[in-house]
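With one protein chain withheld, the remaining protein chains of the complex are depicted in position.
Presenting chain A:
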Amino acid sequence: MTISTLTRGGAQREQQHCLRKMERVIIAMQDPDIGLKMRNQRLLITVIPHAMTGNDIMEWLIQKYNITDEEAGHLGGLLVQYGYIYPLKEPRSLILRSDDSPYRFQTPYFWTSSRWPASELDYAIYLAKKNIRKQGELVDYEKQNYNLLHKRINHTWDFVVMQAREQIRASKQRRKADRIVLECQEQAYWLVNKPCPGAFDVFDLGPERCNVLNSRVILNSSLLFFLLRISSVPNNSLSSHFLLSLSCVCSFMKFCDQYHQHDPIMSGCLPSNPWISDDTTHWTINTDLVGTPTRLRVERWSFSFMELLNDCLGRREFMTYLEKEFSGENLCFWEACEDLRHGESSKIILKVEEVYKTFLSPGAARWVNIDSKTMERTLEGIKQPHRFVMDDAQMHIYFLMKKDSYPRYLKSDLYKNMLSKAIVPQETKKSVFPFMRRQRHSSPSPAMVSQATEDNEPKYL
């Protein structure tokens, strides 16, 4: 039983999830025992305490998560982008440098997750402070924001300026090192929360998700599913459940093994992968109705009946075989049923009639042999034709072909000849001049069914 009480906006929830995880990393980094060793950092003439270098951060991440330099740099970079670590030199550049550039941990008060969304009032006060302290210190987009805010919350502007002045006065009473640290923290916070237009925005999230469907509490059926799962195991046969589990898991290994050679990403493809070599031979020798198929392709037809049917060439070969055995109508019937199931709604009645006339009616030209029960059911169903009315009959014929005709086809001369004739392309030797790129020829668009137009010229890059 799951009771949905989802209330927070989806995008926010997703963010919070990530932010919490990042915070866990940050906390671990500051752990007195296993965390980073921090030291004092000299910034111009001031000494800033509890700082670390970019290199330190990288090293710690590499060690803790057992990852490469590149990944550590990437992860560290994200921590900086999200405002959990900020650079002391070049504060506007929120990237992680893997050298001795100094960084500090952001104080939890200013964590992205704790003060979200950023308050307009706070932002106004911050900009006002900057403006007062050093006239012209605001950069363009900050000036624009400042003016916008001035208009929008004009009614509290006196308060804003007063607060700004008060905070400046208070900060003057602090030690210089503390003051600089606080200023850096605040600046870092606003750089993340009100970024320069065009820069990375942590709050750039997708459209809102998780619209709660209705305010009623719905008892859904997951408890039911749980119980059905448990109940499917009789009390005294733990072993049969274990065996089922084991056989399922083993089947994955079998499948991966069987298809290993056929997986271009795992085993490469012959003569070469078009995306890597720019040579489309691999595609031209594997077109739908190519004259002589490749060996791998023909082998694949023996993996499962579905593989044979899914390949146009394989299906055509199978049809040829069936016709030799005078059971071609089975495959035709199956194809007609597929067409019915996946075709337009408007043609259903017509198609059902056609199928009946051609395959099922007494004395039909291509009568299919279905057992009497299924035939009865189907004929009854035809009275009110719908998309799935042939499903039972189709399934019957499908399994008939799968269990009977298909295994015999694989043992037949027709198949064996196909296999022996099949080509095994030579692997392309690596080009002597690896940097010379071949011309990438365009191909006719599938949307261009039977037209042959001048657009078929190869396009040069």
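We take it that a contact is a pair of C-beta atoms (placed from the backbone, for glycine too) under 8 Å apart; a residue touches a chain by one contact, two chains touch by 3 or more; residues count from 1.
By our rule, contacts and distances are computed from a predicted model.
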*Would you mind picking the UniProt name of the chain not drawn here, from "Multifunctional methyltransferase subunit TRM112-like protein", "Guanine nucleotide binding protein (G protein), beta 5a", "Trafficking protein particle complex subunit" or "pantothenate kinase"?*
"Guanine nucleotide binding protein (G protein), beta 5a"
*Consider the whole complex, including the chain that is not shown, and state which of A:Q173, A:S346, A:Q384 or A:S420 touches that chain.*
A:S346
*From A:Q30, A:N55 or A:N286, residue that would touch the chain that is not displayed*: A:N286
*Determine which one of A:M38, A:L78 or A:L410 touches the chain that has been left out.*
A:L78
*Tell me where the left-out chain touches chain A, residue by residue.*
1-6, 10, 13-14, 17-18, 21-22, 25, 61, 65, 67-68, 70-71, 74-75, 78, 200, 204, 206-207, 209-213, 216-235, 238, 241-242, 244-246, 248-253, 255-256, 258-260, 262-266, 269, 273-276, 280, 282-283, 286, 305-306, 338, 341-346, 387-388, 391, 395, 398, 440-443, 445-449, 451, 453, 455, 459, 461
